[in-house]
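Below: one structure in structure tokens.
One protein chain is absent from this view; the other protein chains keep their places.
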Amino acid sequence: MTGRSAIRGAVDHAAFGDLVREHQSMVFSIAQHTLQDREAAEEVAQDVFLRLYRDLDSIESPQHMVHWLRRVTANRCIDAIRRRRWRPVPIDESFPAAEREPEDSLAIRTVRRLMGQLPARQRVVLALRFQEELEIPEIARTLKIPLNTVKSHLRRGVEALRRGMERTGRTES
Amino acid sequence: MRKMIVMMFAFALFAGTLSAQKIAFDVDTRELSEKAIETVEVTLDGEILKLASKFLAADEQDAEAAAMIRGLQGIYVRSYTFAEDGAYDAGTIGRFRSRIGTGWQKIVNVKSAGQENVEIYTHLKGDAITGLVVIAAEPRELTLVNIVGPIDLAKLSSLEGQFGVPRISASTEKPAGKVK
Partner (left out) sequence: MNELDPIRRAFARVEPPAGFAARVLERVDREEAVVLQGRWPRRWLRHAVAAGLALAIGLSALAGWNWNRQKRGEAAAAEALIALRIASEKVNLAKQTVHERSAF
């Protein structure tokens, strides 16, 4: 094959496996929290890494790789939400018992369930903010959307989650 | 021949009645979708709606939705989310509302300053609802819904809980937290 960069040429099969293992939690979690569907999240996550393998030429550094993974995962999730049937998986199937926190409160489960009601972009913004703890400018750079749009998605998303928790009377006191 | 003329007249009357229940969306929506950061536009009628009904009926999980769609002549939704308050022209709502002709009755009109304004209209034949229009205007989201055909509002309301998300409908208890 032609056109391999030094990075791609240096990344053999085993090394790529290490890359996947290093970043799989981040990628899968963004997909899982956004899609609320374990099967769909794995499909997206696999696609993202497959695409990474193809596009390794374009990766300039480890930091760039993380940024790239977040961006591509977010975009794939948005596409997936728009394409798929509108049926969030029941929360118990989405987060199997083994992966729930020992004291998985009703509020947490409610938040996860409510995520399924939000528009696609709000979900990814919330995931990048609360899972990846990105600052707003970084979210804007990742998703290539204006700063104010990020703020709007974040504000509306948090408001919707908070309102939903209040309405179902499941806020923790 | 006479029978045929009578049938054609009856058909024209029937078709005219149905078309009165369909509200034209098209003007303004292009401008809305260009400004919106998120757009949902659904147009289902004729054969494609029948196809949808058939496919939904094949899945047990969607049985209630399938039952609801069976017998409908059209489902039209336009929903736009914007990045900022006031990004859409409020006149759009007035122009859409002006297309809701005679035969429609406004059954719900909820207004909250700075929050959602929701209007629900029904088209009745006797006691049965034969058409539904919903206009939901929020500072950053505008949603227009038109359903043509027999629709049960109670069943439509209960569908929300069928999509794997908690219902947000009224409870008999005073809600916790602040009232907006």
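Lettered A and B in written order, each chain numbered from 1.
Keep in mind that, in the parts below, a contact is a pair of C-beta atoms (placed from the backbone, for glycine too) under 8 Å apart; a residue touches a chain by one contact, two chains touch by 3 or more.
The structure presented is a predicted model; accordingly, all values stated were derived computationally and were not measured.
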item: Full-complex contact with the absent chain, from A:77, A:127 or A:143; value: A:127
item: Listed residues B:36, B:49, B:83 or B:148, member touching the removed chain; value: B:49
item: Residue in contact with the excluded chain [from B:69, B:83 or B:100]; value: B:69
item: For chain B, the residues touching the chain missing from this view; value: 40, 42, 44, 48-49, 51-56, 59, 62, 65, 68-69, 75-77, 79, 108, 110, 112, 116, 118, 120, 132, 134, 136, 143, 145, 147, 153, 156-160, 163, 167-171, 174-175, 179-180
item: Interface with the undisplayed chain - residues on chain A; value: 1, 13, 16-17, 20-21, 24-26, 28-29, 32-33, 38, 41-42, 45-46, 49-50, 53-54, 84-87, 95, 99, 101, 105, 107-112, 115, 117, 126-127, 130-131, 158, 161-162, 165, 167, 171-173
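Note that in this section only the chains that are shown with their structure count from here on.
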item: For the chain B and chain A complex, residues of the former touching the latter; value: 37-38, 61, 81, 83-84, 140, 163-166, 168, 173, 175-177
item: Complex interface listing, chain A residues touching chain B; value: 86-91, 110, 113-114, 116-117, 119-121, 145-146, 148-149, 152-153, 156, 164, 166-169, 171
